[in-house]
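Please read through the structure below; I'll follow up with questions.
A single protein chain has been removed from this complex, and every other one stays in its place.
Moving on, here comes chain A:
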């Protein structure tokens, strides 16, 4: 196990920069998830740590040792690929033992380690099969088994669950978390799925367009998103945004299109008449009103999910969503009163940064 330091890393293909000055310190045993939309550079960063992509500038250190120029085989890391990348001409057992055989590990030791990993992953009955005779979930497990027999300094996961169906993905997600708890191995996990990021990570690194947007614990990113990108990316259904103007005075409010004023208990840390964006998570919208300033929202659509109800509402021209567990809203129509509690509001300035 080891720490991984990424200092000022940059990557360009020709003149096209794909990663801008990424700085990240990953502690020994930490589970870090790189999350972002496709093309944000998260996979490139992972592949640079693995040694599969060259480093344009900056330094990567594994366990304190600079690895920029080291071949992948000398970095002592294991990687689980999205495609599993199992060797089709080898049995499950030989797939798992390939790295050990390359290292000329004694036969008895290989047998013990492979048997141990197979038991851990429930692969015992499949050891003599070829990958083509396995289901998607089993192949995924073999790929994990291949990684854990090594006891490497770190595990890298490149969207390992993307090819599985929803139910299996949920199951494997839990297994990965359990495995990390058991092994305590430093892990870097790339995904575009924010649920995977939220559930697995000790720390999330949210990336967009080659730039790290925010680094923090899952709840940090959820409760205090650093900018509009993170606010919109984390959470499902996503955060609602309203563009408008901030007004201070004896009745502070946030005015959105159509002269609709969202009342605030206290002014936000923004100048008077400043243009800004207000954000609120669907589950924080209160579907009740009190007093003369109550907002009336039009019900556009009701989506029951079983777990709760997603209401598609609109205030003037601005559409937004609210989430509730109250089943009486299944039949909601016309207009209903809504309230935006000030403590649940997020404000973002003209550049999209949190204020």
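Convention: contacts are C-beta pairs under 8 Å (C-beta built on N, C-alpha and C of every residue); 3 or more make two chains touch, one makes a residue touch a chain; residues count from 1.
Just so it is clear, contacts and distances are computed from a predicted model.
Look at the chain that isn't drawn here: its UniProt entry, checked against "Transketolase", "Phenylacetate-CoA oxygenase subunit PaaJ", "Cation:proton antiporter" or "ABC transporter permease subunit", names it "ABC transporter permease subunit". Note that of A:48, A:86, A:207 or A:234, the residue touching the chain absent from this view is A:86. Residue-wise, the contact with the chain that is not shown comes from A:163, picked out of A:3, A:68 or A:163. Mapped onto chain A, the footprint of the missing chain covers residues 50-52, 71-73, 77-79, 81-89, 98-99, 102-103, 130-134, 136, 139, 146, 150, 163.
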